[in-house]
Structures are given as structure tokens and as C-alpha cells.
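Here's the structure we're looking at; comments come further down.
All protein chains but one are shown in place.
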Amino acid sequence: MSDVTIPATPRPAPRRIDGGTIAIAALLALILLVPLLVGDDFVFHVFITICLYGALATAWNIVGGFAGQLSLGHAIFYGIGAYTAALLVPLGISPWIGMLGGAAVSALVGVGIGLPCFRLRGPFFALATIAFLQVIRLLALHFTGLTGGAVGLMVPLQTGWQWMIFFERWPSLLIAFGLLALTLAVAGYIRHSRFGYYLVATREREPAAAAAGVNTLRIRLAAVAVSAALTSMVGTFHGMYLTFIEPEAMFSLAFSVQIAMFALIGGIGTVFGPLFGTLLVVPLTELARGWLGASALGLHGFVYGTVLVLIVLFLPDGLAGLFRRKATTEASDVEASAPAATAPAEARPARREMGEPILVAEHLNKRFGGLAVTTDVSFSLRQGEVLGIIGPNGAGKTTLFNQISGFLAPQSGVVRVRLAEGGFVTPHSPHGFARAGVGRTFQIVQPFAAMTVLENIMIGAFHRHPGRAEAREKALETAARMGLWAQREVEARSLTIGGLKRLEIARVMAMEPRILLLDEVMAGLNQTDVQRAIRLIEQIRDDGVSVIAIEHVMQAIMALSDRVIVLNSGRVIAEGLPQDVVRDPTVIEAYLGKDFAHAHPA
Amino acid sequence: MLTLHDVQAGYGRTTILHGIHVEVRAGEVVTIVGANGAGKTTTLRTVAGLVRPTAGRITFEGEEIGHLPPHEVVARGITLIPEGRQLFPFMSVRDNLRMGAYTPHARDRMRQTMDEVLDLFPRVREKLEQHAGSLSGGEQQMVAIARGMMARPKLLMFDEPSLGLAPIIVSQVFDVVERIVQTGVTVLLVEQNVFRTLSIADRGYVLENGAIVMNDSGAALLRDDHVRRAYLGI
């Protein structure tokens, strides 16, 4: 598509009420009104079920979709909610209080499970959650004194709002609808806040998210806490609604899977997808039950499972994917007309005064197994300096970068970063380095592939601008500056390699770092792009950012570096002015080769 | 022998190759020169069937092969020695070489080929029983080349055989490539070490941003101003 319109100035898209919003509001109104108007008990039951399952799937989606951690143990929280309230009612405590108590317990349990398990990926995380669910179910069965064991627990039949049990159907529908609205509101808020962006970024590329200053473990734990608490609240109400609970039903693996399935069918990672999924399969199941007769045991599960397989095969983005008609513009290489075009800094200013050291690495040692990757590496970067790092492949350049950005801990040695307000700190995690003002790029570009270019940059911008609007503003400005204006609304995955490299820098620059670590940003660029990148880095430097650049493109190293360090086999073998370093016989031997030496006679 | 006619290819929605023409004649050593990301590796992967061309024709010995899956391409006599060695790390070197002769055509003559190949790589013979993953980078590259030879290919494609190796090993790798060329195999070579590559190539193509911008004999390209500036840093 070529009809990419470029406005004169970047401005946030006007907040418009589109068809989608109206449709969803209408849908929610229908869910509430249809049973009230029809008044039939069965219809009430179906719609209460829809509200509850929709709420559960929406809550699950916060962990399973936004955070991308496939939990198959969510019935743990559902059961905890039901049991907490049911056990408190005989003590005269209202289930409304039990609901909050259960939510608190569930949030704690969720964090307790998540803390060790979030290291596990994909199927292994799923297996661990299944194991936790089984353990809790078996314990609930075992400790009959508390839970009543396999016999189950009858909730004392006290009716009225205080006890959450009613003779009529409509108050139950109201509560169920309220829970659905609450979970949707929470999920919607999360998805469109910094928290949600961080979750998705962490799901897509954990290292890149960490480099953008995200404490990836903490936000995942926050997600599981919120999700567990909401699930638990639904569990409390459902227990009261059923008035009978037993471990096999409350801590059921099949039920856990079912919750996840609704979300998967609807489209994980979207706010309303899980509700769509519920709305498709619950009525479908009820209809099928009508055709086949009420005795059709197992019918609902068969429908759910089959629909899920079909969805996975034919609609990988779920039902919500049908509604999302995002313009899938081909990445055009048109990048003209950025509003604030980069002014070519032709005349290079006279060699600038270097300030105080701003990043100091002392005696860094790192071994992988028996292999020494960095050996006693020390250097310092001064304020306003561009420091080039060169060396053959496998010399330990990227490993060094990982140590000065918190991705790897050196076995010995220390990295100190000077804060803006003065005083050195030694951060120990990627987000710690980010907070200290260090931004980095990755040699192998790490775009958040499913996000748009603008959203990618926003992940960086959130670091200093927690509000979505301000982050968006900052990201738009950065996109313009980095020559990504024309592509700001396309998905990052469709950028060319040059575009991805620029996006990598743009995301970091949106963090407004004081120290910028660039890992081979020139690799794979053609001459024009290399020239452009050089100007860009010059401009960044002139804005007061200190830069360390790993680079093979000698032309860029020679043009940009104030000082060059040469690394070979994990050791610093030379350091000095660029023009001196390239004449150093050791460097020619180890890295540049004789061809280079012949071409650059001293 | 091999002809790429107006070939376009890419990954997902990203197009990497924008209609390239490349020709390799029997017995030739042809090289493709270009910056990282220009599309050199994609070219080789497209010929090997790992990437499906979105437009254009690839013919090998008169047969259209652009639509064939990788194992069919190998069966036709084209072998790619991939970037980064890609050995089977938990298998012995011997089993790696056996895997090289997986196609029925090669399997029949495996013993004979194994002897011939090991004569070319005496160092590999010493390591036959070791796990491939336990070898050094240089040794692994030698095994990868030997494994490629095991298929008795008509056309051997090298993707960055010297990548990530110490300069002294790079020189050994080039010696091996030259020896293979002498056995009469047709070679298509992609290398970042442009100087050395152009020196042994009969012909070379210069690939920039997915398009062929030059095409000449190796010696002529070595003398060319643009090549010298862009790829030799001169």
C-alpha cells in the first residue's frame, strides 16, 4: 500500500469513539438485559455462566495472554476464593469479606507459585502449574477437617445481599455481571497502561524489555497477583451460587484448562477476546445440548476442545483476530518527510572536551565453563566521549557488553556508573543499569515483533514517562528523529534490517539514556545507511550522551570514536586514538589483517 | 549448471532478494560479495530450498528446482555448507559424516566417499569418535565441510566458512576450499573475507540490498574502485 499519509506535525491520534467501542458496549448491555427481559430461569443460568466464565477467562488472560505464561492451574485461585468464603460464612462473616480475604490469599499464593516458576518457559511452566494444582487438590481432599474432604461442603443457606445467596435469579446475574465488568475494566486498564505494555514487551522479548528498564520478574508477579485475586473473587461468588463446593470440582484440572480455552479461542492478549470466546462456545454448547438431549455428558468439553483445535489451525489470533482490522501496511522504504529531519552535522566540531569518567569497568573476569571470555578487562568511559570497541568475532565484545549492562555478572571485577546527580553506583540487573541511565542495543535486533514501531519505541519512552500519553508523545518525537516516522504504525516484524537497526536505537533513545551502548548497529547496512547512522550517532553524542560502540565497520569506528579499545581473546590488546590503534602491529595481526595494513600505509 | 532468473525471496512479509540473476557454470568457482544482510545467505538458502522464492526461476541442470523442498534439492546434487557449522553436536564425527551421505545416491558409496574425504581432511580422521560438539571452532568447520563433501555434490555452496574463526584458521579453511576446487566440484561461495575470496574465484557477483549491482571476473572485481572502497575498506 502506498497511501501513507504523513501529517505535518506529530500529534496523538484523536480519541474517537469508533464502531468497535459501541458494539462492545451494546454487547455488554445485551448480556445484562436479555435474561432480565426474558426472565426464564434457564436463560438466567446461561447468562450467569457466561458472565462468570467470561470473567474467569479475562482474569486468566492477564497472566496467560498479556504475560504469556500459560497457566493451567488457575483453578487453584478459584478454589481458594470459594473455600475462603465458605469457611468464613459459618463464623458469621459475610462472603463479601470472604471474597476480599480469598483474593488476598490467592494473590499471595499466586506470587508464591510465580516466584520460582516464572523461570520456566512455555510447556514447563504449564506443567508446574498443573503440579501445584494437583498438590493443592490432594491436600484439600486429605485435610477433611478443614474442607470436608471428598464429601464436600454445604454453604449455610442464609439468603439476602449480605450472604450473596438469593431466591430470585436477578441479583446473582447482577453480581456476576459486576464481576465481569470489573475484570474487563482491570484488564482494559492494564492493557492500555505502562504495566500492560511492559507485560507484552516482556512476553515478546525478555532481554529487550529488561534493557528498557523493565523489572521483568516483578511485573509478572504483579500480573499473577491481580489475575489470581480476580479469579478468586469469581470463585467466591460461584461457590455461593452453587451453595456446594468440593475439592474435585473446585481444584479441577479440566476446569483450569477450560478457563484457558475460552481465552485461547477468543484470542489471548486482547482485552475482549476471552469474552468473545466465552460468548461463542457457551451458547454453542447449550444449543448442541438442546439438539442432543440434556443427557449428553461430555458434550461441552468436546465442543470446547474441538473449537480450540480448529481455532488454532485456522484463526491463530483467535476470534478477536477477526475484528482487529489493523492496516497491515507493507513496510515501505519511503522514509522521507520526517517532520524533524535530521540535520546533517557536516562540520564536525573541534575535538570536544572530555568530562569526568561516567562508566568505569575494573578488572572484569568472566568464564563460561572452562573458557575465559573476558580476562581482566578495565576501561573507563568519560562524559561526552565515543568509545569504540573492535576485535575479531569471539573476542568477547558482546560478553563485555552484557557485563556492563547487567545481563551477565562478572565473576570478579566491578562496573560503576555515575548518576546524573553525581556519585557512583554498581547496578546488578539490566533494569538497574537502565535506571542508572545506561541504554543498550542488541547485536541481533530484538524487536517486539507483534507491536507496532511506535509501541516498540513507547516501551523505551515509558522509562521516563510513565503516562501513556506522554510516552506516546515522546515516542512520536523519537520516531521522527530516527527516520521511522513513515513506518510508525506498521508492525515491527515487517521492517527491513536497516529499519530494525534504527528501531533498536530509537527504543533506547526514547529512554533518554546518558550512556548508550551500541552493539554492531552498522552491521548489514549499506553505504548510505552507514553514513546516515554515523550522522545520527554524532547527533546523539552532541546531545550530551556518552557512547560505547562495538563495531566492525572500520569506517564508522574511525569517523566516530574519540578512543578505541581492541579486544582479542577476551583481553584488551590495545587502546588509544583510532589512527594510532590501526597502525598497531598487534592489532593488525589479530584483527585487521595485512590487507587492511596495506591499504592504510602508515 | 545453476541459474537464478529474476529471483525474489524473503521471510514473512519482508522481501530480501529483489529479483536477482546469478549463473554458475559447471567447474566454476563463483562468489557472491556483499555487506551483512545484503541477502547473500538468503540467496544460498533459497537455492537450497530452505527459503521459497516468491518470484523468478531457479534451474539446475535444466530442471526447475525453485519449488522443491530442501531434501529434494540435496538429492539433485546441491549441498549447502551452512553458516555457523550446524553440526549435530551430540553425535560422533563419524555419525555426522554418515549423515552427510544420507541421500540414497550417496549412501550407496558411503565407505568409498568417507575414505576420499578423510584423505582431504587428515585431522578429521583423528577425531572420528569424538562428539562433534566437543571440537574447537576450526575443527568443527572442517567437519562441516567434510560432511558436505560426503553427499558427493555436483554443486557445493559455502556460507561464510571463515566466520568467527581465528585468522590463522581462516587461512586453513581457504586452503581446504582451494583443494576442493581442485577436485573439480563446482563451488558457489559466500564469504566476508572479500579479498581472499575474490582471489580464488573465477567470477563474482556484488549484492547490495538484495540486488546484484556488479558481475565480473574475480580479478576485475578486485581492481574495481567501488568494491575496493565498500568491501575492502580501501
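In this document, chain identifiers A and B correspond to the written order of the chains, with residue numbering beginning at 1 in each.
By our rule, a contact is a pair of C-beta atoms (placed from the backbone, for glycine too) under 8 Å apart; a residue touches a chain by one contact, two chains touch by 3 or more.
Simple rule for what comes next: contacts and distances are computed from a predicted model.
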Complex minus one chain; that chain's UniProt name from "Branched-chain amino acid ABC transporter permease", "Phenylacetate-CoA oxygenase", "Dolichyl-phosphate-mannose-protein mannosyltransferase" or "Transketolase" is "Branched-chain amino acid ABC transporter permease"
In the full assembly, spell out which visible chains the left-out chain is touching. A, B
Touching the left-out chain: which of B:Gly100, B:Gly138, B:Gly204 or B:Gly218? B:Gly100
Of A:Leu182, A:Leu242, A:Leu284 or A:Leu299, which residue touches the hidden chain? A:Leu299
Out of A:Cys51, A:Ala201, A:Val214 or A:Leu264, which touches the unshown chain? A:Leu264
Just one of A:Phe132, A:Phe433 or A:Phe448 touches the chain that is missing; which is it? A:Phe132
Where the missing chain touches subunit A, by residue: 68, 70, 72, 116-117, 119-124, 126-128, 130-132, 134-135, 138-139, 141-142, 253-254, 257-258, 260-261, 264, 296-302, 304-309, 312-313, 316, 449-450
List the residues of subunit B that touch the chain left out of this view. 48-50, 69-71, 74-75, 79-80, 82, 86-91, 95, 98-100, 102-103, 106-107, 147, 151
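Assume only the chains that are shown with their structure count from here on.
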Indicate the whole-number Å distance between the mean C-alpha point of subunit A and the mean C-alpha point of subunit B. 39
Subunit A contacts subunit B in the complex at 328, 330-331, 392-394, 493-498, 523-527, 554-555, 589-590, 593, 595-596, 599
Subunit B - residues contacting subunit A, complex: 12-14, 35-38, 137, 163-167, 195, 208-209, 230, 232-234
